[in-house]
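The complex appears here minus one protein chain, its other protein chains still in place.
Letters A, B and C mark the chains as written, and numbering starts fresh at 1 in each.
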């Protein structure tokens, strides 16, 4: 039993953090969000590929590093911490389910795959190896060369072609712009049945890992600001109103992180009730991210209400996270069903 | 539009408070709670009768003072503030629905009437002017000369006779001991239909008034303690953890009081949607009393956890209040039904 | 104790309702751009002024109606009921600056400014907060040196709503840097076209630009523009803030009930994503109870408002209890908007929500400021603890 990172895992974390600091800093993400598309993601993606980030959990024979879901968790912690844009989750998942040249392309960073889950308003009609689709909320559409689509039963891969029409939308979260996308493209099933369900759990827990990074960052931001911002002749972090709110934020972060680590290992090891632990993690991460996101704004006072301060970005990301793979209510209902069984 | 007390109402409040300070102080109530039955309620009841407390809302021709429900609200505020024991609510309600000599006896304090609402586990079988009853939670049974019973449809009066068997029980709230009671006694319907419903609303809003007194007392207690109790060389009320909790308690008290005053006047004046306003008041008073009751204990620290400190008595009374005339969930469901209508 | 309105008040209400129904402009004529909004607000305020509906409880000598605070509340209720557009760009003049001048201004100041404010001729803005003086207002550093008949102001203000379109600013400056913090401050009327001012808009997390930073580089303001005595500005500012905490948000409080009504409608129409059968949100037990709780609380808010107005009617002063209401209101407003997000589900991510009277996502983002601006919720709790409950500092 060990829920702490090993030194090797610390080193992975350090590598990812340093890469993101250079390649995908939040300042750079903000420039993109403001529509400065001069710097594309292609270079970033290829460097991430060369560092093995899309293949941490693949066997070395499959071009991977022979690590596992726990190391991917660390990758996503860091992505969440810096609100890194890009189709990370779709690419990491695609590398698991694709084979041969396609997998190699995902792994080396030349085939970024955006993850899409089908929503009520969407159309996704598969017939004879082709799909006619009308999708309303696709993140990272612009930089994607393929879509990895989950329709709550199976997973599909849709390669980009000339039929794609992408229109970006006014989105709540400026660091994760959602587009509408229509296409009439080739489409292949890449996971069904048990392996499809397992992939969905992997997607969910890696989202949690990303959330945990953001949640912990909200605590750090509030603490940093609490130390330097002075009012009434003292740092605001010395006032219990701020100090105790920071303490509660830290508790939530520890709850979210512990639940996520536990569920990640359970899923990695194929523990029987892993799905249950994932639901627990998803629920508690959503609680923590939404509340910490809001508290972090409040701790920053007037600054926290500005666009310039990063606080709102985490709060907005928290909403996106809540709706990924089932909001709080859905997770709670799953747990309720277990209690009643 | 005026939601403040008049000078005349202030004077009523003063009279009641002074009466209770002399006759039913919390110290005296505690002695009773500890089983010291030497001082009975009879004298108190007769003095309350002579002061007109059971007949505030009756016409002068009916032996009353010609006031109204708003003045009864003030009476119950004070009763709640001092956690006064005794069958106040049943007596005030009985004075409204009885006539002739019975009413006169209630009004002069010689016929204390305990209010009973029928619970799931109770038996209450009325036939031919008699009732065979087995009641599980009767407050103030020992001092009652009659029961005023509400079975969620009609109201009944049951006069005490030799058949009554009363056994007091271990109760959560030591200031309001609940007894079981069996009887085979004469029984008369005293209100039906619309007037029964109206009486139930009156009972509910006077319970709210009683709760408001307790809620406000929790704020006072916390503030008083916060001013005098010192730790780390300063009064604990100067720490934001305590100060801000007191502020939230004060907000809840103002919410509860405002909603209760509004509903009381609406009911007094026969406003069409008075039942709605009563449900709102009941819900918000329960929220406020339960939370303030708990917060008041926390504000008193270790002292708050002792039997000797009054804080727990208010918290326990809050639970009793919540269950009187429908708990929070029931009030919320009533409001939900209105929204869906 | 009485819930009914007097015959005069009822008549006033009927008259107000009829006039608003006949004269209110459509809110969608208003536009988004601040100058356009201000123009709209001025025209609308002028129309109300001309018809005798501006400043219901302002004295008649300044163009007000001279009516009671209760009639003012009735006006706000009818205003909300009619869904008439709030002249938000005129907020500071009407709710802060005007009342402060009435309480502390000289006769000249009153007779010059109050009619202009009330008739919508001028937009006022606030210059209280500074980058280093937010919750701790008395820590303000913007200096004013007295030079003959002028104050010469240098420094910086922040969170100045509509600073870019205002004609006047209620400005707090430090006129005696040697004095204790609260003793060396003056309250000045600053003309926004004075030389040496630079105004930079601040973008909020809701994506709009309503606030500004204002920089002062030796800006000369006539000494006659000081309200109250030189170095006595803290007292004047406290008067301003007592309106802010007392009556300035009355109309917002009244409007919150409308927001809750709209939310119930939204819940009636919106299929809930987390419901397997996509039943509408109002049919969901959890959403429904949260809605019911909000409706109960907004009714309590109304009762609290009436109670506060009753109290003010007796004492003639804004009651200190205003902070209780303000705190409850601001947190309730946030709960209401948060509930809207849960009803709308993932639609909010693409801001793809039905636009009716409210843009729910924008409003949700906006009300994050409700527990920050005009005194953070922490400051409100301090005020309640110290000034209302008497707890030690």
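One rule holds in what follows: a contact is a pair of C-beta atoms (placed from the backbone, for glycine too) under 8 Å apart; a residue touches a chain by one contact, two chains touch by 3 or more.
Keep in mind that what you see is a predicted model, and the values were worked out from it rather than measured.
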Practice problem: From the listed residues B:48, B:116, B:178 or B:223, report the one that touches the chain absent from this view. | Solution: B:178
Exercise. Have a look at B:109, B:214 or B:304 and name the one touching the chain we're not showing.
Key: B:304
Exercise. May I ask you to list the residues on chain C that touch the chain which is not drawn?
Key: 285-286, 289
Practice problem: Can you list, in ascending order, the chain B residues touching the missing chain? | Solution: 119-120, 136-137, 169-173, 178, 230-233, 236, 239, 241-242, 294, 297-298, 301-302, 304-309, 311-312, 319-320, 323, 326-327, 329-330, 333
Practice problem: Over the whole complex, note the residues of chain A touching the chain we left out. | Solution: 1-6, 9, 70, 219, 223, 226-227, 234-235, 237-238, 240, 242-244, 246-248, 250-251, 254-255, 257-259, 261-262, 264-266, 269, 271, 277, 279-280, 283-284, 332-333, 335-336, 338-340
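Going forward, only the chains that are shown with their structure count from here on.
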Quiz item: What chain lies farthest away from chain B once each centre is taken as the mean of the Cα atoms?
Solution: A
Self-check item: Approximate Å spacing (C-alpha centroids) for the pair chain A, chain B
Solution: 54
Quiz item: Between chain A and chain C, what is the separation of their C-alpha centroids in Å?
Solution: 39
Exercise. Please list all residues of chain B that touch 2 or more other chains.
Key: 240, 244
Quiz item: Which positions in chain C touch two or more other chains at once?
Solution: 378, 381
